[in-house]
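A single structure is presented below for examination.
Here the complex is missing one protein chain, while the rest keep their positions.
Chains: A and B, in written order; residue numbering restarts at 1 for each.
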Amino acid sequence: MATQPPTSEPTTPKFTARLHSPQLPRWVPWALVAGAVAVGLALHLMVGWGWALTIVACWLGYVVVLVAVSGRVEGRRKAKDRLATSLVTTAFVLALLPLGSLLWQVVSNGLPAINSSFLNSSMRNVVGEGGGIFHALWGTLIVTSLAALMSIPIGLATGIYLVEYGNGRMARWITFLVDVMTGIPSIVAGLFAYALFVIFFGEGVRMGFGGAVALSVLMIPLVVRSTEEMLKLVPNELREASYALGVPKWRTIVKVVLPTAIAGIITGITIAIARVIGETAPLLIICGATDSVNFNPFDGRMMTLPVYIYSQYKNPGFPPEFGIERAWGAALVLTVIVMALNLVARLISYYFSPKTKA
Amino acid sequence: MAKSIDVSDLDIYYGDFLAVEGVTIPIAARSVTAFIGPSGCGKSTFLRSLNRMHEVIPGARVEGKILIDGADLYDPDVDPVEVRRQIGMVFQRPNPFPTMSIAENVLAGMRLNSRKLKKTEASEIVESSLRRANLWNEVKDRLTKPGSSLSGGQQQRLCIARAIAVQPQVLLMDEPCSALDPISTTAIEDLIHELREDYTIVIVTHNMQQAARVSETTAFFNLAGVGRPGHLIEYGPTTKIFTTPENPATEAYISGRFG
Partner (left out) sequence: MTSHAVEGTHRPPRSVGDRVFPALVTAAGAVILVTLAGVALFLTYEGLPALTAKAADIPGADSFAAYVWPLLYGTLLASVLALLFAVPVSIGVALFISHFAPRRLASSLGYLVDLLAAVPSIIYGLWGIFFLAPRLVPLYDWLAGHLSWIPFFAGPASVTGRTILTAGFVLGVMVLPIMTSICREIFLQTPRLHEEAALALGATRWEMIRMTVFPYGRSGIVSGAMLALGRALGETIAVATILSVSNVVSLNLISSTNPGTIAANIALKFPEASGIEVNILIATGLVLFIVTFLVNFLARAIVGRRAEFSGAN
């Protein structure tokens, strides 16, 4: 890139000459990468540096050399651009490292624990080896289903209210409060459920249904938001087309607007379920922990997967390695469930969105 | 079954903004009336007040009187939903329901109102409506395909079929051809010619040749300036409006476009 604006050049030949500012050949960065890798291997194998140190050092070396060379050949501005590009790319890699290492840890530590008895037995009378997540799977299923059962109708209806009917003070308040709800820390939702249930059931209450209430507090705003967003995407023209056919407003909403937006809404709901299914803190407060199967959400403690992981880690039993292994095994199961839900959500929005105008 | 419309001294508001002022016009049954005028003068607004679509917009209201075959359209006891069943509307941009097939789109007016239809009855309605909309031959083999898979012109004719399937008495059209190519436009103009036998048709158009071709009566709207309300300047037989208009503004508008 020219350091002076080309217009200040007096003659035409010089102007064209200026269009070819010095530029690093394309292979230079790649050659530098190769060099850095080679130096890194040497440092690691021959000098005996640890992996982490080697990688950090080589990366630093790569960036410094690249910027220096670029500054020499291409000028300061280009060098800065290259520096920024390197940093931004680094940030991206840096963000993905934890994800990769985390998934790897979960799979490699969790896989050995998984077998049919792990999935089919509870922790009743288990001290060391054995035991499983049967009771926790059921607990998670029951609590999450109840939460979904409460949140979906309320969230959906509120979203409809806000987009189709809401104007005026009440709608503004609800919008504001949904924002507030989005920010409620999950542990506070658990405390809320406890504070509510303690009034009816007395001190120390633990109950699966309470967990469902706590999760609903977290889930409702997610459902409202995604419903709102999807309904707003439905073009007004469709509503008007329906009104013009003499269709009442509520039927227009139920039969035209909702079907058009339904794929997006279901995607949002699925993601919301995936979000709350991994919640630990509120369930620890109000569902508590237990070693036995409990199918009744209105009576007593109920184990759930996240709390199971936490309590296996906290009280691994004796000898402790079995408890830790069970924690990883349950973590793998929970991760698979959450990822599967996310995948399903993607697929729904990909395949079932209405094909609107070309 | 067509009905006549009598508008007297109608003011139309968006909130506090007076968009159209003092419109008085009779619209005869079984005729085609064209509304012309510059952009923003309130043609669409006026058209939408004729089937109470105007009040769908929050804060929108009208003052004045509209009589449909002598009955007050804005009487407090009139259900706007019922009105719209009898006064159909076709919009500027084709808007078939994307979740429905072609056949379902035609039947939408009935299905959405939960009218029970026998299968034979339903397919009869589909066929006759599509035939009247000059679309049957093009789509008869793919009635179950989504309505949005059609071309723009076909979509617009599908919307017309959808509007006439509920057998309205009046058909309002807001620039139905403005998004279409000349061939589709001709098809729709032919259609309007045929429909005039049974319907009262009001059409908004920016294309003055089109107004001249399809309408018996033409009404010219104008506005004095930005932010001022639109007015009905004059109306009369189309041939008269286009040859010897009374108002100089009409003359200027028409010659500006024709000249």
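Here is the rule we go by: a residue touches a chain if its C-beta (ideal position, glycine included) is under 8 Å from a C-beta of that chain, and two chains touch if they have at least 3 such contacts.
All figures in this text were calculated on a predicted structure; none of them were measured in a lab.
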Looking at A:Ala31, A:Val127, A:Leu149 or A:Ala195, which makes contact with the chain not pictured?
A:Ala195
Could you tell me which of A:Leu96, A:Leu149 or A:Leu347 touches the chain that is not displayed?
A:Leu96
Residue list for subunit B contacting the dropped chain reads 9, 55, 58-65, 72, 74, 76-81
Just the residue numbers, please: which parts of subunit A touch the chain that's not shown?
1-2, 5, 50, 52, 77-78, 80-81, 83-85, 87-92, 94-96, 98-99, 101-102, 105-106, 109, 153-158, 160-166, 170-171, 173-175, 177-189, 191-192, 194-196, 198-199, 203-204, 217, 220, 224, 232-237, 239-240, 248-251, 253-254, 274-275, 277-281, 284-285, 288-289, 306, 309-310, 313, 324, 327-328, 331, 334-335, 338-339, 342, 346
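Rule of thumb we're sticking to: only the chains that are shown with their structure count from here on.
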Distance between subunit A and subunit B based on Cα centroids, please, to the nearest Å.
49
Hey, which residues of subunit A end up touching subunit B in the complex?
167, 235, 237-248, 251-252, 255-256, 259-260, 354-358
Touching residues (chain side subunit B, partner subunit A) in the complex
51, 53, 56, 58, 81-86, 88-89, 91, 93, 95-99, 108-109, 111-114, 146, 148-149, 155, 159, 162-163, 166
